[in-house]
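Each chain you see keeps its place in the complex, though not every chain is here.
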Amino acid sequence: MAVQDKLYHVLGAKQFSRSELEELFAASRAMEDVVRAGGDRRHAGRIMTTLFFEASTRTRLSFESAMNRLGGSVIGTENAAQFSSAIKGETLEDTIRIITGYSDLIVMRHTEIGAAKRAAAVSGVPVLNAGDGAGEHPTQALLDAYTIQKECGGLDGLSIAMVGDLAYGRTVHSLSYILANFKDVKIYYISPENVPIPPSVKHYMDDKGVRYEETTDLNAVAGSVDVLYQTRIQKERFPSPEEYDKAAGQYIVDAELMSRMRRDAIVLHPLPRAGEIAEEVDADPRAAYFRQAQNGLYIRMALIDRALQAE
Amino acid sequence: MAVQDKLYHVLGAKQFSRSELEELFAASRAMEDVVRAGGDRRHAGRIMTTLFFEASTRTRLSFESAMNRLGGSVIGTENAAQFSSAIKGETLEDTIRIITGYSDLIVMRHTEIGAAKRAAAVSGVPVLNAGDGAGEHPTQALLDAYTIQKECGGLDGLSIAMVGDLAYGRTVHSLSYILANFKDVKIYYISPENVPIPPSVKHYMDDKGVRYEETTDLNAVAGSVDVLYQTRIQKERFPSPEEYDKAAGQYIVDAELMSRMRRDAIVLHPLPRAGEIAEEVDADPRAAYFRQAQNGLYIRMALIDRALQAE
């Protein structure tokens, strides 16, 4: 167990201090240069396992690209739930105890809250959480925060609107935890009434002294924020299609809404989108969501590099 | 957009001129030497994404082998349709906008006609079309033509019989377009009456001045052609199992048919086969279909090399 205590696991957004975040952002920035130069070979011979118990093509490809850009190899599974010994009743712990011998790093996506922590507890190599059910998706939150830092020149003093299904959207929870490390941040939680930001997130923000406001009115807030973080609203959360349509329709980012926003504001989205940002917005320079997706590569390169160095 | 115009996309068979084809065939021939020497490392550090929205194991493995033989790395998905954010309603364009940041080259298989063109329109890296629905499968047509060139010493002046379901079999369409670049080619389109070669292909051949003939009688033609290009006949195209059996039975390449063919003719098939070439034919030196499959590796190496050089 002594060995495992020294491993650099990335399990949740709360584990990061401000100085760690700043170090990570600087490392990510350096990775942009590495990619521009065609990658390097610093981790040649190292192997990463992508152990995905549910599919997430973009996240997986982003991690695999990151490892390849640093010279390493990847083994893995697109969808371990359908295929692996999990079907035969193997525990996650047993799977990890075995996989740990095959590679230098495990990137895991799982369907259950807390799975990443359970994996890290028995793993002999670093574990990077690529999402565990309704739990955490820390690398998404890190790339979100990195994007804000790059686009806005810093995170202190910003006002950020998080929009959509805030009850079940884990990215807004994780991003909130990251933002709590910075000064004078103001968050607007904007959601339909049936999917508000959960009390647990609010308690955390209260503890950290972060100012926030809850509202259902996007139009009233749009003009005053530095960052509009849009997310999806899932149909199945609503009692009827009519109520869904009514709620979803209120939160579409289109040219009209963009015209109310500040000239130096940005729009983010964890993607995929499904109508909640109109395509007409893509050409607006404030539409930062594709740059945000690209930043996932740099953040993941930095995290992989950190994990393999620490090992 | 200026950057994208310089990219080397392979979208359809019609895009190739005779001189481009000859250059490609020469490059493919050189790749045979590269493979014989155990591959090289010319694209070490480059990454190819195989984005397959439907499965095609052989085509995918052929591309992945080609990239590996040139020293590059591969990330990808066996079956993106089941797994990816497509399920959540993401457009192909959004998927490509994101994937484009993860690799230097995208090889895409899709279920919809025109998907490759749509992908290329928004991609920041070259797109190689590995089949888009009932549309095009240009790398198959290129390896077919390369095989004919190698086996017959050239393409000018050849007579070629295309046999089977010519209505829905996209490989014969794409191969026809390629052949239209060469002189004095004569094509025999041999099919059951309910699945003839489509008017659009015939118009193209008319425009290019290519001679062709339509018939249902394979036996009458077999003795006079340089190339017999056999394809599958799909049961579901026929009104009844009886009519299918009658049609399919007419077009089986077996020892008896081979005895009618010229000594210097060859038999091709895009594979997989399902009874339309008898196994007894495999030992005949004129059975070139496994050599043809192997040529797919060299053509794809040449295309990957061209795309990565042009970038």
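Labels for the chains are A and B, by order of writing; each one numbers its residues from 1.
Here is the rule we go by: a residue touches a chain if its C-beta (ideal position, glycine included) is under 8 Å from a C-beta of that chain, and two chains touch if they have at least 3 such contacts.
Since this is a predicted model, take the numbers as computed values, not measurements.
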item	value
With 2 copies placed, total copies in this complex	3
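Criterion: only the chains that are shown with their structure count from here on.
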item	value
C-alpha-based rotation, chain A on chain B, 0 to 180 degrees, nearest 5	120
Separation of mean Cα positions, chain B and chain A [Å, integer]	40
Contacting residues of chain B [partner chain A, same complex]	45-47, 49, 73, 75-80, 82-85, 88-90, 94-95, 97-99, 101-103
Complex contact set, residues of chain A against chain B	38-41, 55-58, 61-62, 64-65, 68-69, 71, 74, 78-79, 232, 271-275, 290, 293-294, 297
